[in-house]
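A protein chain is absent from this complex, but the other protein chains hold their places.
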Amino acid sequence: MNKLSDTLGRFGGVNLLPVALAAIAFVLIGAPSSWVTLTIAGLSMGMMVFLMASGLSLVFGLMDVLNFGHSAFISFGAFVAASVLAALGGWLDGDNIMLASAALGLALLAAIAFGLAAGLFFETVIIRPVYRDHLRQILITMGALIVSEQIILAIWGGTPMTVPRPAFLHGAWIIGDVSIEIYRVFAFGLGLAVFIGLMVLLNRTRVGLLIRAGVENREMVEALGFKIDRLFIGVFMLGSALAALGGAMWAGYETLITPALGGEMMIVVFIVVIIGGLGSIEGTLLGAIIVGLTANYIGYLAPKLALASNMILMMAILMWRPSGLRPAVK
Amino acid sequence: MKDTFGALAIKTTMLVIAALLLFAPFLFQDVRALEVAARICIFIVLVASYDLLIGYTGIVSFAHTMFFGFGAYGTAIALKQMGPGWDAVAFGTGAGVLLSLVVAAAIGLISLRVKAIFFAMITLATASVVLVLASQLSQITGGEDGITYRVPELFKPTTKLLVDENGQVLRWFGVKLNGKLAAYYFVFLTSMVLFFLMLRITASPLGTVLKAIRENEARAEAVGYRVVAYRTFVFCLSAVVASLAGSVYAVWLKYTGPETTLSFSIMIDILLMVVIGGMGTMWGAVVGAVLMVMAQYYLRDLMGAAAEAMAGIPLLPEFLDPDRWLFWLGIIFILLVYFFPKGIVGTLMTKGARR
Partner (left out) sequence: MTLLSVRDMKTDIGQYAVLHGVSFDVNEGGVFVLLGRNGAGKTTTLRSIMGLWKPSPGSVTFQGEEISGMATADIARKNIAYVPENMGIFGGLTIEENLVLATAKGKFDQTRLSRIYDLFPALEKFWTKQAWSLSGGQKQMLAVARAIVEPRALILIDEPTKGLAPSIVAAMGEAFREIAQSTTILLVEQNFNFARSLGRDMAVIDDGRVVHQGAMADFAADAELQGRLLGLSA
């Protein structure tokens, strides 16, 4: 038994879970073409959820702050991007790929810019006064979430909003009898790029070194002469921007969004960071991929169980590893 | 200890509120006022049971409405399936309590041993899943529309508790002694019993232990209290009481749906009430519930009027729309947590007591 787990550990340990999941699903689903479609859908959903969850996880790891208002960034990102796309509708309809890409780029940038600004405001006004006080933190960020959701309702109204997509992201590639939606590939690619960027930032730069050190021992980082507060503002803004970007991508994926989007995604995000282990980027990615795959496989195999499946998954993993699959070293 | 001015003020307020609720059917003789009074009674219990958790153990749960809903749906489904009898009420209430107990114990044992902050996230996730399940399983729960059903004979408005010589329902001080009145006093009495039960618990040795844990978890653990066991126990207790409150509410409303019991906005209401009133005081639940329920029923009308008055100005009317009232509550909530974390009752109690 020990030997088995050693061997498993050498090949990546818990990182193999998504592979195992995909293998089991392959057997259960039977039809390879459906399996490929579902796997790609799961991976791309996982990547979008990863964007939304990474900031929450990093902020918690670094500052022991759990922001229940995180989903506000997701919603705002979705609506800001959708509004930009709607305003630039003319650029999207034509055949000019450059213009369409520019519109998409502007929409994503607008979401990111909004996330940065909102993150700065949130950190300094809402969260700064309640560092180290979990009870009030939860209450205050929850209050901020209520207010943010109401602002969204007041500005964009309660009716669903259609999100236009650039023409070149419409449709699907057909390879044999497998159909691959282009937008999903795009979402996956973008998420992967952000993940790699984050890994480079964390592992190859001095700021990243500081963040990793700060996650472990805040006081010692200060005692070495670094102002952790500034670092935290930076990380918080980055996390908010990523959440907004994730929301924007999700808006394009769903194509029809309501103000409830943030709240719905928040549950998934929470499940992801709990499964993955708070404070670690790799853990968050792992959790997001697992959740994305499970949601799609179960959605196909047993649609009625789709929602409960994430819950059951979370409970099972928590019983197995109470701190999640890959928690940050503390 | 001699009562401070603040404590005295609170006691007086409590007596006044109790008296008003006791005589509510006679003092305010319209249908809406009775609705408000009944809702206040039930929310006092609901908020007090939440205060037991947040105020006496310092852990935040977002699943309180879920337990409230378990009780309400249990009773509602039983009344619908078994017909309007007391057996159905008892069976449904029991089933709700049992379900609440099992779920609370499971959540508590899984998440409370890790980190208090996990607990908040997991309760939120669980409650959301239950909310969606309730609207999906429409054969049993009636989905988004909820369930309407009949309640035991005694509580029907047409039931005559006492009749005069003509066979007409008897009136006292102009109030008909009918089933509606019986239903109100059923709500009032069960709420009072539950509330005082909880009050008794906080004054018992258990309450002392809980306060010790809240003040200094590590020390309480070191002294030998099993913190996780105590917290799980309190979580289960508060879940059971919430479930009972849900059952009472289901009987009173004759309707149960996601909006009246499970929805997240009720969870927010509970949070607001407990923070406004004051965490960890029990009496705060009473103050918070009274203020919030009154505001819900009467303040919205005011906002509507204000929105109409501002009709010419851009965006401002949007925020004054009665539907946006959560916006203002949210802001009040944040300010309260910043500046008066002890709430009304907590702040009053410490006034003068510090010296």
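Order of writing sets the chain letters: A and B. Residues in each chain are counted from 1.
Just so we're on the same page, a contact is a pair of C-beta atoms (placed from the backbone, for glycine too) under 8 Å apart; a residue touches a chain by one contact, two chains touch by 3 or more.
The structure presented is a predicted model; accordingly, all values stated were derived computationally and were not measured.
Chemist: Since one chain is left out of the picture, which of the remaining chains does it touch in the full complex?
Modeler: When the entire complex is considered, the left-out chain reaches A.
Chemist: Looking at A:D93, A:D133, A:E216 or A:E254, which residue reaches the missing chain?
Modeler: A:E216
Chemist: Going by the touch rule given at the top, which residues of chain A touch the chain that is not shown?
Modeler: 206, 209-210, 212-213, 215-217, 219-228, 328-329
Quick note on the criterion: only the chains that are shown with their structure count from here on.
Chemist: List the centre-to-centre spacing of chain A and chain B in whole Å, with centres computed as mean CA coordinates.
Modeler: Chain centroid spacing, chain A to chain B, equals 35 Å.
Chemist: Help me check something: in the complex, which residues belonging to chain B touch chain A?
Modeler: Residues 54, 58, 60, 106, 110-111, 113-114, 116-118, 120-122, 124-126, 128-129, 132-133, 136, 264, 268, 271, 275, 315, 318-319, 321, 323-324, 326-327, 329-331, 333-334, 337-338, 341.
Chemist: Which stretch or stretches of chain A touch chain B in the complex?
Modeler: Residues 60, 66, 68, 126, 129-130, 134-136, 138-140, 142-147, 149-151, 153-155, 263, 266-267, 270-271, 273-274, 304, 307-308, 310-311, 314-315, 318-319, 322-323 of chain A touch chain B in their complex.
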